[in-house]
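Heads up: the structure comes next, in structure tokens.
What you see is the complex with one protein chain gone and the rest in place.
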Amino acid sequence: MIDASPTDTLAAAADKIVAKDMDVFYGSFQAIKHASLTMKAQHVTALIGPSGCGKSTFLRALNRMHDLTPGARVEGCVMLDDEDIYGPDADPVVIRHRIGMVFQRPNPFPKTIYENVVYGPRIHGEHSRSALDGIAEHALKQAALWDEVKDRMHRSALDLSGGQQQRLCIARAVALNPEVILMDEPASALDPIATSKIEDLIGQLTDAYTVVIVTHSMQQAARISDFTAFFHLGEIVEVGPTNQIFTHPKEKRTEDYITGRFG
Amino acid sequence: MIALQARRARRTELIAVLGLRAAAGFVIFAMMALLLYLAFEGTKTFYVDHFPVWSFLFSPEFTPDANHPGAAVFIVGTLAVTLFAIAVGGPFGVAVGVFLAEIAPYRMTQILKPAIEVMVGIPSVVYGWLGLTLLVPIIRTHTSSPSGFGLLAGGIVLSIMILPTVITLSEDAFKSVPTVLKEGSLALGATRWQTITRVMLPSASSGVAVALILGIARAVGETLAIQMVIGNSTQFPKDLFTPTAALTTEIVTDMPGATAGSLLEHSLFSMAFLLLLIAMVLIVFVRFALRKRA
Partner (left out) sequence: MAMTTAVPPRRSVSATESVRARKIADAVATAVLWVMASSIVVMLAAFIIYMVYLGWHALSLSFIFGVPKETTAGGGIGPEIYNSFYILILTLLFTTPIAVAAGVFLQEYAKPGLFRNIVQFSAESLATVPSVVMGLFGLLVFVYTFHWGYTALGGALTLTVLNLPALLRVTQEALLSVPDSLREASMGLGGTKWQTITRVVLPSAIGRLTTGIVLIAGRIYGETAALIFTAGLSVTGNHPYDINPFHTAETLAVHLWYTHSESIVPDVDRIGNGSALVLLIMVLLFNVSARIVGRALTKHFTGRSS
């Protein structure tokens, strides 16, 4: 190995999610073709590529959100630790408990801030008020929102700014104490200041969580991710440590995309 | 040439818009005329015959021949039968609305929706006839009720009749809940039922309220179907099997035989005016519910 040492530590990290030969179909249209990708525990993996390349489709396959889309079909397997989340015993409700998700546009429920954060624990059977209070505080602190909302926990979440709403959605996912957090362009609807807050937050989240993030911004991928996978036309063209992808891409198509020649 | 054509087109446009505006104006005109006519005719009981409004609303003694047209029995009858219908048909309709919006596979909606449209189309008298020939005999044989006519028969018929309104409007309400909210809940590991009860129902609450209010409006105004099964007797309902009467049924029962200008006729118009006022209050509620959503 001639590569620099950071890459070695990256390679040494444990595998958290491994997608093997995944195909996703919408009816007869194949949106993802034979995608294989390993996402390392407690690291950030960024999925980049031009619009329509299948990166969001891939992400949604990781917590079985395609189950909700009529006509969508996922083939291949996705291993979470050692178990296939598409296996016969796998239960989407459990999987989504372990793999949280943050969406493109902030989607807080039309309830209070507090009710939003404790929604997940509640539906999974936690009813003790003191436990929920503790979870809410911890989650909001992890989402770097606690100081801004601690005095108005019982106000409507819809009164928050867009950036705050998105951090609330992150807190809502964190409150379930998941192992993985999937993020689908979480900052695309936000202004630059709110975006940088979210980016800082993602860096801190890897202390406890594995993060997989779809982004349309290469700068963002470069800033926050440890690994980058480049998608094009439903295929994973190239995957590797982020600095290697951005400095020494092996594939011509990756290089063209990164240097702005298409996309 | 072009200028002439353009001028002609502009003139057509002006005339057309005038015509369209007049048609829209006719809607206002019709409503105003209805309101004024009924307000005028419907208050004669009070300013021509000098019967106190208070007694009209609260006296159970309906004897227009003896100058005492108290309408309390009919008001209570309308309230009771409407309450029955919304208590039974309301939850049932909302449930089927949820089913259509969230659960029904395509094939099922293709069966259910035309069925609901047929239910809307079946005339009120046919529901009445069904109630008369099917429901009333069943009630008569299976309960202590000697006739089978009464609140229960009327309430059941009405519950069925308001279903299409409640189902269709609550389906719309659930369908208008943004997908991102639904996905947000499911992505947190909620089951479909948890998502429906904890996220969709609160988000759709104002739409569901509108569905129920318009269901109530339908029940309050329904006439012939209930008239054929309620028994048409001027007495308070003591139980579900007492033959009684509602505002609408009383109008249709006595109006054909009422002499023009008589106190009986005036009091029937007062009941119609009261029905109109109830309908308008319900519409104000609908507006209020919709504003809350916006």
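Labels A and B are assigned to the chains in the order they are written; within every chain, residues are numbered from 1.
Methods note: a residue touches a chain if its C-beta (ideal position, glycine included) is under 8 Å from a C-beta of that chain, and two chains touch if they have at least 3 such contacts.
Please read these numbers as outputs of a predicted model, since none were measured by experiment.
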May I ask which residue of A:Asp81, A:Asp159 or A:Asp200 touches the chain that does not appear here? A:Asp81
Taking the full complex into account, find the residue in A:Val93, A:Ala144, A:Leu158 or A:Ala189 that is in contact with the omitted chain. A:Val93
Residue numbers in chain A that touch the chain omitted from display: 9, 13, 41-42, 80-81, 83-85, 87, 89-91, 93-95, 97-98, 123-125, 177-179, 206-208
List the residues of chain B that touch the chain left out of this view. 9-10, 12-13, 16-17, 19-28, 30-34, 37-38, 41, 92, 95-96, 98-100, 103-104, 108, 111-112, 114-126, 128-130, 132-134, 160, 163, 191-194, 196, 214, 217, 220-224, 227-228, 248, 251-253, 255-256, 260, 268-269, 272, 275-276, 279-280, 282-283, 286-287
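By definition in this document, only the chains that are shown with their structure count from here on.
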So, in the complex, the side of chain B touching chain A is made of residues 106, 178, 180-191, 194, 198-199, 202-203
Over in the complex, which chain A residues touch chain B? Could you list them? 63, 65, 68, 70, 93-97, 100-101, 103, 105, 107-111, 119-120, 123-124, 169, 172-173, 176
